[in-house]
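All protein chains of the complex are present and in place, except for one that has been dropped.
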Amino acid sequence: MLELADADVFYGKAQALHGISIACAPNEVLALVGRNGAGKSTTLRAMMGQIPLRQGQRTLDGADITGLSLPDSSRRSIALVPDSRDIIGGLSAEENLLLATLSHPPGHWTIERVYSLFPRLRERRRAQGTSLSGGEQQMLAIGRALLTNPRYLLLDEPTEGLAPVIIEQIVAAIEFVSRSGVAVLLVEQNFRVPRRVAKRFCLLDSGRVVWSGGRDQIDDRLEAMLSGLHEGTHA
Amino acid sequence: MNRLERLDIRLCLLAMAILVALRIGTRDEGILLVACLIMVWSIFALGYDLVFGTTGILSFGHAAFFGMGSFGMAWAQMHGGLPFSAGLVAAGLLGALCAWVVSLIGSRITGLFFSLLTLMLAELMSILMLTRLRGLSGGVDGLPGVARPVWGEVDFFNNANFFWVVFAVFVVVVLACWVLRRSPLGQAFQAVRQNPVRAEQLGFGVRPLRQTAMALSGGLSGVAGGLLASLMMYTGPQMLNWKTSGDVLIMTLLGGSGTLLGPIVGVAFFEVLREVLAAYSDYWYGLVGLVFILCTLFLPQGLAGTALHWWSKR
Amino acid sequence: MSAASHTNAIACSGVTVEFDGFVALNDVALDVPAGKTVALIGPNGAGKTTLLNAISGRVPMKSGRVELWGDDITRLPVAGRTRRGLGRSFQIINLFQEMTTFENLRVAAQPPRFNLQPFWRPVNRWSELGDRAREVAAVVGLSDVLDMPVATLSHGRQRAVELGLALMADPRVLLLDEPLAGVGHNEIASTMELIERVRENRTVLLVEHNMEVVMKLSDEIVVMMGGEVLMRGTPAEVRNDERVKRAYLGDEEGTEATHA
Amino acid sequence: MSTFVIGLSIGMLLFLLAAGLTLIFGMLRIINFAHGALYMLGAYLAFQIALWLGFWWALALVPVLLALVGVLIERLTLRPIYKAPHEFQLLITFGLILVLEEVVRATWGLSGKSIAVPGWLSGSVSLFDTDVSRYRLFVIFVGLLTMAVLLLGIERSRIGLVIRSCSTHPLMAATLGVRVDHVRTAVFAVGAALAGLGGAMAGPMLPIQLQMGGTIILDCFIVVIIGGLGNIRGAVVGALLIGMTRAFGQQYLPDWIDTLTYAVLIATLLLRPQGLFSKKERLA
Partner (left out) sequence: QDAFRIAGIVPLSGAFGIIGENMRRGATIAFEERNNRVLGKPIEVVWEDTETSTQVAVQKTTRALARDTHTLFGEVSSGSTLAIMKLTEQRKVPHIITLSADDRITGADKTRYAFRTSNTVAMENRMIGEFARRQAVKKVYGIVSDYQVGRDMWAALKADLESKGITVAGIDFTPIGTKDYAILLDKAMKSGADGLALIVVGGDVTTSLKQGGEVGLPTKMKVMGTMLMDETQGQAVGGTGALGVHSTLRYHFTQDTPRNKRFVAAYRARYGELPSQYAGEAYDGMSWWLDVVESTGVWDKEKWVDAFRTSVRNDSVEGVKRMRACDNQADQMGLFGTAVAGGAGMPAVTMKVTETFTSQDLFKACN
């Protein structure tokens, strides 16, 4: 169980998260939804340990890991696919993948498996990671996170910029890892994907959790709330 | 105009007022000399910051523009028989020309490569001046006897009088930089610094803008060099040494790049620190280094930069 | 020859682009008829962005020719093409990070005028620049964050700034690279409306993976694959093409626009 | 032919001097202007240790001591400002030059020093009709050895991968489990150790004096630039190119040597703007 409890996060003086509490458990896909700027990415970054909490706690299987360093969080099986992809420059595509394996014991995911998930990456494996196309970079970022064989996988808009056919593969992969006991926290703008893979939904607005519930409850409620929020703030 | 800019120019005006007060308050030539040096180096640093803080080009070649400016002044007077004012123009033009040529040669290169290219071209210029052009530059000995203005009965060889000449140029340069920064051209420089790819996409000619910035900056550096030659009544190829480029970068960063006050405060701090530490300790050299390191660690926006940001946010 | 008499706003032929031996575009020809919106789709890495780069002058072409309103612009640098009315947005967000939203837009409003007028007048005295910036900000829905540094905006909002910058110079031909990536679910509709408005009296070349949007907005669709043009047709033709289905669309289920 | 051997020795000495700079630049993207000062510190320490314990001890201990100095410098001054723009690291290294020079001056004074080499390394052997000093042959040997270690250790192995990731995208590297802090400290320490090795090796051939660092740093830059900024293979080629230019230049056109060196450099920069060995990145 990876959990944020009562977390406050600031960027400089601006508060981005207000007392967020979110937990994700193995075998579960939890979807985080909300408008642009609601704080979804920030929540993932905080869970990963990329930004410190001003208030509140981060726990992993009950142990307090609030102050745990970023490399150690990764070594404790948390992985993040950031929204900006963050491909490491100066390294080839394959080296980007290789790097992810170096600090982690081997597991189900190997570079070969990633290549069979995304055959396009195998074709371009010698190219500079940062010179890949937008979608290829997205595949690389996902593959890289999988290669750390995480128990907690944080996905920030993983299907952005991907061709529909690839999105299908991502959906399959998410279902697969979640079945194999991995907890997945999914942030998506594209509703189709979470609707298919997530069991639980959390709706964020202005850095707060404003609603959460199961898949069966979402259809009308969520749509309504999202558009309601939309009306309310967009002048 | 935002608060920070407003504060910036006001504090610059205050600095000018302090300089005038200093000139009226004392006749100690030693102090006035230091004041003149601060103004001359401030002109250099402001020119430098035009490429560094505004356009985002890290140049290690400014020593050459500065040095060539000083030779422009010397040659105009010694070989051309021209008056001081023409010498100052020649200094500016020579500095601008050198900078422009350097930026042309490096027009295909950006980033650190460009920085290192400027370093190397400047070093080449310095070596040529020292060896091949010995006849023109005076070689290691340099050219003593660079003149000062002649204007009626006023004795400009007295630093108290020459002060006013330097001060006038200083004021003009500060105001020019201020106007430039706020102009569309200045904004275009900023755009090039922050995101050249996007700037180009928006229709800005990134290369011509970079070259313009370099030429303008080289021109100011040249003017500063010319003034220094006249102030010291001496110039030599040592002025082209790359360490001078390091010095001006340090001063700019110490004060805070990207503002008007920053380079001026950086220069004043540097000069005064050196004077004070040298007067009190044999280890001033190392102490200066220590102060740099501490300032960098704790005041990363520079002395004036930190103060301006803090003040304008209140 | 006057621009208006041309039927094609953009005409490329024989465009080949290589990166270290890898052929990203192979002898591509593409026409975008004046006033139309053409969508460019295809699998990841098909060469769509690279084609936009070739048209806007960002990558060197090994061979080929690019025309804008019938004029050969193959040798023109990026900025030159922009000044001829070619605008574009970037797939990966690309802004002036230290400026506020307003300053970003104002700087973008500047170039065409900047040569004509006294260059020393402070920018904030150029009221037309500020007005234009505010006008575009309103169009892309950024009026409430004008004074925020763009670095602090969320991903979706930055996307809007990206679009705003492309619109600033009021280009007659607009290249849009995935303008909807990262735009919130709830804002897709409004962004689509925006693009709809934008494409009136403009020629648009649109790259987008969101099929819903592509089908709705484009007059014609060009499908690329492996650096070559696979087919060209109306939305309906493309949707029903077997090759496109297999290589790009995948399962029907995933692409059907079931949600409004 | 003898010119070639001497050129080789000049090149290898240059490589030794520039290797640490290349490493730190290539891996941490820091232009370490203090490299020259570390080299000077290495030379003075070598002088002192050679005086007490002999030349071999100096060669062995100086890199270790310099590595420690490197660790200290990195921890105290560089670590806090990695997030700041690169110019600030430059400012720090400028400051370090002054501090290190002051430390050396206060310890050893202003007068020049020399290091005596063991008997079998002094004197010369006859090669191709020329007396070539044994010590130069030793320099070539150590240079080649260092080159081999660096190439195998960094370019070939995974260490290089890890280190490069820390320089280009530290946040993401850490997110993938790389202990960025440790890597940076280690790289800086190795760079400093290489500077020290360079100092110890140069001690018997070049003046040991306070300004020795300042005079060598430009040469190092030339090598690093020609090689394509921070590429070890490139640095080797750059060093040899300059070594040969100097040797043959001195043979035939001695008073044009500096001009020649810079001409070679600028030609390289203009023909291959990014240096001889380097890769381009995608912008849009």
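Letters A, B, C and D mark the chains in the order given here, with residues in each chain numbered from 1 onward.
Convention: a residue touches a chain if its C-beta (ideal position, glycine included) is under 8 Å from a C-beta of that chain, and two chains touch if they have at least 3 such contacts.
This is a predicted model, so every value here is computed, not measured.
Shown chains touched by the undisplayed chain in the intact complex: B, D.
Only one residue in the set B:Gly25, B:Gly80, B:Pro144 or B:Pro208 touches the chain that does not appear here, and it is B:Pro144.
From the options D:Gly70, D:Gly191 or D:Pro204, the residue with contact to the chain not on display is D:Pro204. Chain D residues in contact with the hidden partner, per the touch definition given at the top, are 2-3, 6, 9-10, 105, 110-116, 122-124, 130-136, 204-212, 215-216, 219, 246-247, 250-251, 254-255, 257-258. Even with one chain removed from view, chain B keeps its contact list with that chain: residues 28-30, 33-34, 37, 127, 130-131, 134, 139-142, 144-145, 157, 159, 232-234, 236, 238-239, 278, 285.
Heads up, the rule we're going with is that only the chains that are shown with their structure count from here on.
Between A-D and B-D, more C-beta contact pairs join the chains of B-D. When every chain is reduced to the mean of its CA atoms, the largest separation from chain D belongs to C.
The distance from the centre of chain B to the centre of chain D, each centre being the mean of the chain's C-alpha atoms, comes to 31 Å. Residue positions of chain B touching 2 or more other chains, listed in rising order: 197.
The residues of chain D that reach two or more other chains are 283-284, listed in rising order.
Across the interface of their complex, chain B is touched by residues 31, 33, 77, 80-81, 84, 86-88, 90-92, 94-99, 101-103, 105-106, 214, 218, 221-222, 225, 229, 255, 258-259, 262-263, 265-266, 269-270, 273-275, 283-284 of chain D. Taken in their complex, chain C has these residues touching chain A: 19-20, 22, 41-46, 48-50, 91-92, 141, 143-144, 152-157, 178, 181-188, 190, 209-211, 247-251, 254-255, 258-259. Across the complex, chain C is touched by residues 1, 179-180, 182-188, 190-191, 194-195, 197-206 of chain B.
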